[in-house]
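Right, one structure below, let's go through it.
A single protein chain has been omitted from the complex, and every remaining protein chain is retained in its original position.
After this line comes chain A, so read on.
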Amino acid sequence: MKAFALAFGYAMVLPTLALAECPGVTAGELTVSKAWSRVTIGTQRPAVFYVEIRNDGQTDDRLIGIETSAAGMPMLHQTVIKDGVASMPHAAAVEIPAGQTVSLAPGGYHGMLMDLTRPLVEGESFPVTLTFEQAGAVEIETRILPIRAQEAQCDAER
């Protein structure tokens, strides 16, 4: 009975914790939030990383890299459609202009997580460190959503 109560307690607490992650983390004038990825089938396919970055400052910044223990080779990429053909060039940096919010989102900029160290399992999360030219490094927990997910599953925005 006690075990049941404990399990029930966790079930209640976990979603709350997950939601609490959504407001994001700050570094200087930047707020990083809504970090999410999709479930992977095994470790062979590259996984994806999406996030939202808000720059409340007066100075432009740039996202210049991502790191994570979940992948041996995480890189910034961008989906580009030219003459109807989709390609995914490596993006050296993503500009985060002063006063603006930039999203890594389906169909545009995204982190491509190659050489996964383990399969990404729905409901779990993993840390990703974003490195900005001005603001430095910021770590955020990235939620693993179903393969069908198209956006972060949280609307909590401070």
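Just so it is clear, contacts are C-beta pairs under 8 Å (C-beta built on N, C-alpha and C of every residue); 3 or more make two chains touch, one makes a residue touch a chain; residues count from 1.
Methods note: contacts and distances are computed from a predicted model.
Undergrad: The chain that is not shown, which UniProt protein name from "Spermidine/putrescine transport system permease protein", "Molybdopterin-dependent oxidoreductase", "Phenylalanine--tRNA ligase alpha subunit" or "Protein SCO1/2" does it carry?
TA: For the chain missing from the view, the UniProt record says "Protein SCO1/2".
Undergrad: Which parts of chain A are in contact with the chain that was left out?
TA: 38-39, 41, 44-48, 72-73, 77-95, 97, 100-103, 105-110, 112-115, 146-148, 150
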